[in-house]
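Structure in structure tokens, see below.
Selected chains from the complex are presented in situ; the others are not included.
We just call them A and B in the order they show up, numbering each chain from 1.
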């Protein structure tokens, strides 16, 4: 017998032994998948833009699902880093009447028909004059393209190329009943407290008119995640949910919250393009090595091994701001078909037929798994030296033969690397055990006092 | 002339200049290969188990080869980390008499016929009752499988499946003349002092009944290595040789010696499955990056480039304890056909025909090379700035033509990287020179005062 026999393993840097996390693995929740599709259908027709009432009504709808969402207004003229909040834009109606007196383009049919931030107008033009204000796509002649002009004053209409080609010379009346006035940029957020002030950021955007995968999928999946996390009896992390107009909204949000976010954010995701059912995509953070990246890769590698991993050079949403030099938040993005890569992107073809309860649900479940992994992502350590006696704890077969039970190998491999030096993701990676299998096994080992968790 | 001309290179961390190692490369020793096979043949019939007289007689035999081996007894009931030493088991005879009065299974023919740690018994049973106590393998119908039940009281017999299938209904008498009593777990060790208290650990196990590759190959190769190292005029390292029952023996050994072993062990190997002549195998340590791993890979990569490298996740012997979290010894394993991977493993087919003098000898020579490399594994450094004048030391051709002598290139490459920052393994790896070639060249350069070694 010697000093070594009962010597405890080295203590982790934070000393204490935490309560072992009780959160179980989420089970597939098909009812929520269907609900999300209904919410998307309700939000699809709203004419959202960088500012204006479409954003407000979208947030109001989401508050019906997540009552904690708070709506904020940033007044026109407010400086946000290098930017300034522009005038607020609203639109009531818009159309073009052709030489025959027919409405050949009508905002009431699709809010994509009007260039975003179009000035008000009501004038009669020749076809040649009108052409200067028309936008269409030769490559997709049946689609209405999505066009905006936030920072240069102009007006314009978007329409399918085949309709534009059928226009005959004559006299056209173009009417846009819009307004551009002092007002505000509107966004919503919801901070859900956890046991720790450490935060997970989940951000999406609410500035696109009627498009489904990009964008209504994002706000509805984020609402479902917020509702689920709110329902848990306890949470390790504090969650910050953000619904902002893309780019300027994220910049405005950061300009108001950067200090607390830099202090507390441990991981996060931009939730966008999460509605179709073609592929899973992953866009890493700026250096691809944050906790958010590691959790996403572990979850997707295990459940969606054919997922597409992009480079940060392929970025295009609010990770551009969250990961900017000097902001440096650990933010990645788990998506279905990524913006810019699918043919319907930024056209009227990105409609409700492109997304589905299954598509939204797949993204929802992957995010729940990633967040569950983060909630469990402590460092774990053995409580005893050498292998423990699993047999007396019903964790090992009592008769040793050539064959060994399937459960013993992952247990021994988890114990072999549970040295308090690596977090759960690192432990699962090196022991080659999925977190789905590791979490219940570690919980069982903890009940036998063989493993404890160390504060990360 | 300036200050730089005669400036010495930077001193290594330990300052002094050590004596250059004199040990030469080992030459193939065929006589020892034959001796080892004889020792294996002598030890094969002994009925070893976790405890008992079989272990004692095995150690006694080995003391005839390595007189320094000390035998130790750990009493029943002793606590060893999470474990407790069980009762001691001994067996004198065992058999089953069939309905015709014939002995259908007889311990005297093979000690594998009895489940290890079987309780004593003498009873008459029907065939159906007897079947509850029989073990055989459908996949290997001619083999007696190896089965133990150390920690759950039971009795049983192992037999070839084809014999079991031929049993007719009737009355059977099962006799096991064994005892399970207070006693001890027995192990042996031998600490061979070197110039330094730094230790190399070489460990094997002595708890399997009549099987050849796994296990008698291990104890005999270890004995030969101990005899060879004892015969050297000087050794840099202290060597700790260990013969223990697997798992519990290693845990008991660590519980008594962990402090000194953690303090002193620089490298080590579990010597097991070193008798057949099919492949070479390597099982790395827990993170695969210790001195033991590096030396093994350098030696095997150079001489056995087709060797199989396993993962630590494939482990199965006492590296499970030596490399456990909190123990963290730098222990790997060089093997021939690894346990669990060859068809005869843990059956009566793993007999003396499976191993050979050549198979044992191949493992012995690889281990001698790895240990020689470790003995030479200092950091080496140039004594002068820029390339030295090799010509005046007969190390360079005096006439310079397009062709250059084969010896000059490795000399210049060793000198180019002998900067005192890397050990011999690192130097050989980066200069792409085998240690077999590097050792005599460095000794020649040292005789010319061009290279010195720095304490590691």
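The rule we apply is simple: a contact is a pair of C-beta atoms (placed from the backbone, for glycine too) under 8 Å apart; a residue touches a chain by one contact, two chains touch by 3 or more.
Just so you know, these numbers come straight off a predicted model, no measurement behind them.
Every protein chain here is a copy of the same sequence, 2 of them drawn, and the whole complex in this file adds up to 3 copies.
Operating definition for what follows: only the chains that are shown with their structure count from here on.
Note on chain placement: the centre of chain A and the centre of chain B lie 53 Å apart, centres being C-alpha means. Across the complex, chain A is touched by residues 78-83, 135, 137, 145-152, 154, 247, 250-251, 254-259, 262, 286, 312-313, 315, 320-321, 323-328, 345-347 of chain B. Looking at the complex, you find that chain A touches chain B at residues 1-5, 9-10, 381-382, 384-389, 391-392, 398-402, 412-413, 415-420, 431-432.
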